[in-house]
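First the structure, which I've put down as structure tokens, then a few questions once you've had a look.
Excerpt of the complex: some chains, original placement.
Letters A, B, C and D mark the chains as written, and numbering starts fresh at 1 in each.
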Amino acid sequence: MWHSGLLIGRFQPFHLGHLFAVKYALGKVATLYIIVGSAEKSHQTDNPFTAGERIRMIKAALEEASIDCRRVMIIPLPDASAHSLWVASVKSMVPKFDVVFSNDPLTRRLFQEENVEVLDIPFHERSTYSATEVRRRMLSGEAWEELVPRAVAVIISEIKGVERLRQLSDKK
Amino acid sequence: MWHSGLLIGRFQPFHLGHLFAVKYALGKVATLYIIVGSAEKSHQTDNPFTAGERIRMIKAALEEASIDCRRVMIIPLPDASAHSLWVASVKSMVPKFDVVFSNDPLTRRLFQEENVEVLDIPFHERSTYSATEVRRRMLSGEAWEELVPRAVAVIISEIKGVERLRQLSDKK
Amino acid sequence: MWHSGLLIGRFQPFHLGHLFAVKYALGKVATLYIIVGSAEKSHQTDNPFTAGERIRMIKAALEEASIDCRRVMIIPLPDASAHSLWVASVKSMVPKFDVVFSNDPLTRRLFQEENVEVLDIPFHERSTYSATEVRRRMLSGEAWEELVPRAVAVIISEIKGVERLRQLSDKK
Amino acid sequence: MWHSGLLIGRFQPFHLGHLFAVKYALGKVATLYIIVGSAEKSHQTDNPFTAGERIRMIKAALEEASIDCRRVMIIPLPDASAHSLWVASVKSMVPKFDVVFSNDPLTRRLFQEENVEVLDIPFHERSTYSATEVRRRMLSGEAWEELVPRAVAVIISEIKGVERLRQLSDKK
């Protein structure tokens, strides 16, 4: 068991696959830093939610799942101005960590080149539990709520997230 | 009692006055977002520590003080490129909040102009419990440890923070 | 009638649809701020002209149309570093305004979330009077001059705008 | 007489010396572009006002002085990221110009190195009619209104500018 690890994602929005990944990572590390990446991005069709909204979703989902929040910190990070600066930027913004959980090729590569251990996350039903699929269903009017924790669906409803996504997609 | 509030500081480093402020704020709000400002700054004589190091200090100090970490989130925020964008930047990076705790004139002014309620923090012994005083004592070799939570002193010692500050001050 | 309003566009280049929109807006507000968006962009196939060139085109077109320039200000604004900062950026760069004229989904959404009133512009013959169509015709050698105010055609000719656009599109 | 010229300043705030300079420049050029420099700066003790507020002050002062606004454009420009890019930035953001009015050594030097003609402004009573002096009087409670056009004093009063400046200066 490692002392601490990073789980990096954009969480647009946080879905059940992400929740699975958090639980998986908490089986490997004592403390987990959930990095909300591309934190400055919002109001785009593939990045509809602000970092603040995403943090709120994650917090609510973890509490709903009875995960011990004392073992988790949620930290928003803007994109670096260059890929070659990304790892240094993460290291400066996050307490010391031992391992990174990620399936993203770029993230994996950048940390590996800096000799940080990177672990795969065994996603189950990856094509279904994906943020792209959630957003696609939101736009097409299909049932997206079943792909996200209930608490997340409540927040998206409260902030009128589907309406926002549809308005942003409007080519009018 | 408000639902949630911000406590904004640079925490270079987190000292007993800050801890007092956290406790005070937790008497007023259910959830407190501690904003680690100027998060991109480090390795300067008045900003010696990285955001990651400051987060670690705050986390350790809160645990040592038996504060319920489920009521607190610690969020690093870089400076905005212009003062007029600062409040919008904070709002996008932090979950919804009702009130701001700050004694800083600029912070107070910027939030007040956006109609956010700002509360004073009743600092006790402000001239002693200040980060400027802590850094001054670190440089002069005086006793600085008594101004910070014990857990913070331990971390600063572990990361050789005083040595870093002195080296940065070296005019050689 | 409102006191003042914004008309936001990129104006690459300013065409007869834009001129119609200006006249429409001047029927609703006493003072109109024409915001030249993406002001830093130029020398791209979909943003060929500098902000300075675009301002010059707009000024000339308004004078040609005998619009009272004392009721209009033309203000260039660079893109914000994040969508969530755009409205704050506009508010800091432009005198106080009451209403925004825009058909762009993102612009509409961002101002609406900040509780600014947004009005549709009743574009006539939208598919014809579009900057995309003007640039397409410039590249294909079709008659584009009929889509823009005469004064704009003169300026584009003077600065050799069509030649620039073609050179930029050259895949060689 | 030149076709067009630039008058560059920060206008924090616009005072009677500036008004004199505008009139002087309008005696030399047909069209004057008033550049509101450091447009992104505000809420600092030496840059208290936003670009939008400064534009509003200038517009009101010119109208009060019965200056023909059709001969003037007011254009806000953020600082460039490097001095060596400043002239290129100005040229891209402003319609073509023939001459620059400025007494600032850096501005003069940068334009001269690019072979742009730079003219002195014959300031009268320079030590009195300076923005630094206006702000000093605002802070000390002395009579500052006599240094600015009446219309500017009205706007500063309306936006509570003196209160803002004092709050920003508050070392508390």
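List of remarks:
Following the convention adopted for this analysis, a residue touches a chain if its C-beta (ideal position, glycine included) is under 8 Å from a C-beta of that chain, and two chains touch if they have at least 3 such contacts.
Nothing here was measured: the structure is a model prediction, and the numbers come from that model.
Assembly remark, whole complex in this entry with 4 chains visible in place, copy number of the identical chain is 6.
What we mean here is this: only the chains that are shown with their structure count from here on.
Although chain B and chain D carry the same sequence, what matters here is overlap: shared residue numbers make up under half of all numbers found at their interface. Superposing the C-alpha atoms of chain A onto chain C requires a rotation of 120 degrees, rounded to the nearest 5.
In this assembly, the chain whose C-alpha centre lies farthest from chain C is B.
Separation between the centroids of chain B and chain D, computed from CA atoms only, is 37 Å.
Centroids built from CA atoms put chain D at 46 Å from chain A. Distance between chain centres (mean CA atoms), chain B to chain C: 44 Å. Residue positions of chain A touching 2 or more other chains, listed in rising order: 40, 42, 50.
In terms of which chains touch, the assembly is arranged in some other way, matching none of the line, ring, star or all-to-all patterns.
Per the touch definition, chain B reaches chain A in the complex via residues 39-40, 42, 50-53, 55-56, 59, 63, 69-70, 73-76, 78, 91-96. Residues of chain D touching chain B in their complex: 40-44, 50, 164, 167-172. Residue ranges of chain B in contact with chain D, taken from their complex: 81-84, 103, 105-106, 108-110.
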